[in-house]
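Heads up, one of the protein chains got dropped from this complex, but the rest are sitting where they should.
The block that comes next holds chain A.
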């Protein structure tokens, strides 16, 4: 009991060494090479895509494959500053677009910051049958339009004469409200993630990877693997 008391009373050892160094205040970073777009705020996104008047709005297949797998094209920041990265697949509705546009419009300092969309306005028609309708009677009517998103896509970018600390808060708020997992990123973070991924690939001590097992049909896994596993090698659903 006494030993426990002594241990509890023990003060952490601290030693101080006073040093006076020459002060150095480097100049703050200048953002001279940044090109600003015409309008700093996010432009209004249409709820319904514009179609020629004579055409009946076409209905479309569900096409879940547009949400599956990694994003091959729009997975980097154009202005190399800050943005929102989608970590999972999903669909963006018009309400999500409005939420993003209004939140960021409120928080943006238009004198020195700007924001741009990196996704298309909703184009994929989603149909829905009326409430309580029985099966049959044809495909339902178009309910809304959505944009399918794949994992790794950049949703929007924020840039200008600002630091990541300033934009992180509201970008994170927006990211949390999206229907898929998302995060606020900066160019440095993206570089760091890529570097880490490469390091992990090189330094993995496990001789068995999903790629190896799939490609060599180990354990007869080809019996139950989905075609998407052959494409994405177990990394994406």
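Methods note: a residue touches a chain if its C-beta (ideal position, glycine included) is under 8 Å from a C-beta of that chain, and two chains touch if they have at least 3 such contacts; residues count from 1.
The working rule: contacts and distances are computed from a predicted model.
According to its UniProt record, the chain left out of view corresponds to "Large ribosomal subunit protein uL10m" among "3-methyl-2-oxobutanoate dehydrogenase (2-methylpropanoyl-transferring)", "Regulator of G-protein signaling 6", "Large ribosomal subunit protein uL10m" or "Nucleolar complex protein 2".
Within the whole complex, the absent chain has one touching residue among A:22, A:53 or A:73, and that is A:22. One of A:95, A:110, A:133 or A:204 touches the chain omitted from the figure, and that residue is A:204.
Although one chain is not displayed, its contacts with chain A can still be listed: residues 17, 19, 21-24, 26, 62, 64, 67-68, 88-90, 179-180, 200, 203-206, 208-210, 212-213, 219, 221, 223-226, 229, 234, 237.
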